[in-house]
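Following this message is one structure expressed as structure tokens.
Only one protein chain is missing; all other protein chains are in place.
This part shows subunit A:
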Amino acid sequence: MRVQPFRRARGYQSVSTIAETADDADRWFIELYDQHRSAVFSAALRLCARWADAEDLAAETFVRAYRAAGSYGPERRSQMRPRAWLMTILWNVWRNRARTAARKPPPAPLTDDVDLADPRQDVAEIAEHHETSGALATLLNQLSTMQREAIVLRYVADLSLSEVAAVLGIPEGTAKSHIFRGLAKLRALTRGGSYA
């Protein structure tokens, strides 16, 4: 099942409409950004659970993607699966950061205190957003790392099972079981917990 359309904020201007003078690689990149910015940002947000960190993570992912694609040439660019490729970069950036952060004491625990809302959104929107996704997003953090990452890639970033496996560097069967167990745990948590 392909569940899509990402929410479009009002007055949101597509970047490709303002990129009229970019060169080929830049035009390709801007299109890539327009198509996948929400998937990348959403996955980043569910990974690190903080709005500001997610912005950092997503921005760095795209900058790295641009630098990597610089040497690719049009043929390779047209052949790759862009979303899975972006997610692989995102995961690498995230792991590198987690490793760096682990070497120094973290500024604050990364557990239940989930900073979900864009600080700039208006209050009504935040409230609405909290009702629909806040509880679930918090439950997501109670899964094991592998289950959470597999589920975020599969459903939030909307990758296929084989792509999820490729990004996480695990066999498909393993990815499938992480997703299955993760979903089961989430169901149990929603039934037994504050969601009722």
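As a working rule, contacts are C-beta pairs under 8 Å (C-beta built on N, C-alpha and C of every residue); 3 or more make two chains touch, one makes a residue touch a chain; residues count from 1.
Definition applied: contacts and distances are computed from a predicted model.
S.K.: Of the options "ABC transporter domain-containing protein", "methylated-DNA--[protein]-cysteine S-methyltransferase", "succinate dehydrogenase" or "Cytochrome c oxidase subunit II", which is the UniProt protein name for the chain that has been left out of view?
M.R.: The chain we cannot see is recorded in UniProt as "methylated-DNA--[protein]-cysteine S-methyltransferase".
S.K.: If you put the missing chain back, which residues of subunit A would it touch?
M.R.: Against the missing chain, subunit A presents residues 1, 3-4, 6-9, 12-13, 15, 18-23, 25-26, 29-30, 33, 37-42, 45-46, 55, 58-59, 62-63, 66-67, 70, 118, 120, 129, 132-133, 136-137, 140, 151, 155-158, 183, 186-187, 190.
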